[in-house]
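Note that this is a trimmed complex: some chains were dropped, and none of the rest were shifted.
Letters A, B, C and D mark the chains as written, and numbering starts fresh at 1 in each.
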Amino acid sequence: MAINWFKYAAPSSFYGLIGKMIPWFAWSSGILFIIGLYIGFFVAPTDVQQGEAYRIMFIHVPTSILSMFVYLVMAGYAAMGLIFNTRLSSMMASALAPTGALLAFLSLWTGALWGKPMWGAWWVWDARLTSELVLLFLYLGFIALQAAIDDPRRADRASALLAIVGSVNVPIIYFSVKWWNTLHQGSTVKFSGTSMHVAMQQAMYTMLLACWLYVIAVSLIRVRSIILERERNTQWVTDLPEVTK
Amino acid sequence: MNRLSLFGLLGLVIRRDLILAMRRRADVLTTLIFFVMVVSLFPLGVGPEPDMLRKMAAGVVWVAALLASMLSLGRMFSADYLDGTLEQMMLVPQSLSMLVLGKIVAHWMVSGLPLVLMAPVLGLQFDMSAQALWILIAGLLLGTPILSMVGAVGAALTLGLRGGGVLVSLLVLPLCIPVLIFGTGAVDAAITGMSVASHLLLLSALLLLALVFTPWVTAQALRISME
Amino acid sequence: MLEISNLACSRGDHLLFSELSFTLAAGELLQVEGVNGSGKTSLLRTLCGFMMPAAGEIRWRNQNIRELDEAYYAEMIYLGHLNAIKDELNAVENLRINAGLAGCAVEEKKIIAALRRMGLRGRETLPVKVLSQGQRRRVALARLLFSNAPLWILDEPLTALDVSAVGLMQELIGEHLAHQGMVIYTTHQPLEVAGITTRRLSLS
Amino acid sequence: MNWGEFFAMNGYALYVWGSYGMALLIFIIEIILVRHRKKLAVQQLRLLRDAGKEE
């Protein structure tokens, strides 16, 4: 029953549940990072055209892909919070936003550091790059709006509207590659053969998974503090073992 | 009880906002002059080579239009909010979305339409071809209402917040980028002889989308901001 | 007509009041009392639907106002701390637009008559911006003269008014009640309407 | 391959380690911030509880 389900999604039970889950996510993320980096740096061969610089890919691609994915997840949570008035989903949305913004920033940063040796410029105004920049702005707008409103309930609802409207923009920005000449993934970037080396693929997917788990772990920790901040007047929070001890 | 028809309401709100704008005729003029000035600043900043200027023209005009309509967003709700009129508007026994639509239309007429009318003059300054000019105008005609509508959402969300003026740009500019891309894309296509229709069609689609959703979203945002 | 049951209202993490219940019938005058910050304004704003109540229900003609929405708004008029008049317009224009939005077109002559009744003779066509505090409040109050809404919700209607204007307000409220109207208001100044016993609701 | 060569990254050291370094830095900073926020929240709660006892 839907109502029952919402009851289980009440902050009090969720708080305990994720408290137990966080270490699992954190540790598996750490281990996968080590494995991924090992494959990426020691197993995967040097790329014929790009030399060692291509190894940036193993951090660039996961952060890039996740930055977009996280936005959609965040917008989804925000929409849920707005429509069903579930406090928890709004909190999840605000917990995801900073991580998403950081991922977007990392994508830009690693991309820029990759671009300099490959294209000879830190930055080109290519559609892919620009759209990533715009994504960063969307995140920052979400965070800024939430920070600007004092009342958390109001902040949730206002920023949810923004996130929803903004998510309409994501595909438009993303597909604008089509309408634009593009350097990213253009002729400069070609891996040996039609497909990547198996080890490269393995490293990339491992790193992607590791990053994903990292995102989950970090945002769950953040959502726990958000829950504490917002529910500070409730009895169950005052009775928590970490508070009473 | 007396109740206005939907269109009566729309007309009334538009008329009201136009009267208010006319009471400060300077307002209308200044958005326009801001637009003209931004466009004219570029040759000053960039240098006077005609070839480069011609290439830049559509982009500069579009960016200036975007900024000008951004600048006038603050006006859309904040005065009404501060003096309590907005509160009263939410108590009007009629659809708030419709009322919002009225305000958006009035805003566009005051700060979007003059830009569209001014654009040809500026385009000539940059030595654009007649065909490119027509496309520019068509694009602006489709695009500036979208800017007003998306801007309304941002203005409503940031209502009563300090620093709202800048925050609203942060929220709205990314959302307006597609408009900018299609608008300038159309002109580029016209210059390079490619098909213009697809860009303009996309702009029309965006306009329709915005027309359907933004008044409602703005109304919701207003309700949230008033709480 | 207006029934409030078990209403609770909270601002921030502060519970203003709870378990508030009362009804208001035609011809009744209700004064909400309480010290500064006790939640009078919040109560009135909740009655207008601006704020969501933390608990409880507000019913108008036996229907929840959330469901009624526009039908409810057609039958009430709210006057808040803010005057809701545009500084750039003059009093006549302000009133015409206000009446228009509420759904009734009023003639200029009637507006001017109303303004004169409110003691604004000679100020009808000045931009409201230059009027004195009390004159601005009078313009805002003049809206009451055109409305045929039965429910008046007035938040400190007497601020900035001088003695004669207070008398006028008492008269207006008296007339409205005589026509089976309802008035709910707050004030820190004494307000007595001849022939009517004011009901009082105290927020602790 | 020796370690010196490995760290030199064939001349791309700045770029490769700049990327991974920044990523590491950001991850670490985020973890620290996020845990600090949690600690602050708990501290705040204790403060509130103690203040409640005093009254």
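Just so it is clear, contacts are C-beta pairs under 8 Å (C-beta built on N, C-alpha and C of every residue); 3 or more make two chains touch, one makes a residue touch a chain.
Here the structure is a predicted model, which is why all the values come from computation and not from measurement.
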| item | value |
| --- | --- |
| Copies present in the complete complex, per labelled chain | A x1, B x2, C x2, D x1 |
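Here is the rule we use: only the chains that are shown with their structure count from here on.
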| item | value |
| --- | --- |
| Pair joined by more contacting C-beta pairs (B-C or A-B) | B-C |
| Distance between the centres, which are taken as Cα means, of chain D and chain C, whole angstrom | 55 |
| Inter-centroid spacing, chain C versus chain A (mean Cα positions, whole Å) | 50 |
| Interchain centroid distance [CA atoms averaged], chain A/chain B, Å | 32 |
| Per-residue multi-chain contacts in chain B, two or more chains | 227 |
| Chain A residues touching chain D - in the complex, by the definition given at the top | 41, 46, 51-53, 55-56, 59-60, 63, 98-99, 102, 105-106, 109-110, 113-114, 116-117, 214, 218, 221-222, 224-225, 228-229, 232, 237-238, 240, 242-244 |
| Chain D - residues contacting chain A, complex | 6, 9-12, 14-16, 18-20, 22-23, 26-27, 30-31, 34-35, 37-38, 40-42, 44-46, 48-49 |
| Residues of chain A touching chain B in the complex | 134, 137-138, 140-141, 144-145, 148-149, 151, 154, 157-158, 161-162, 164-166, 168-169, 172-173, 176, 179-180 |
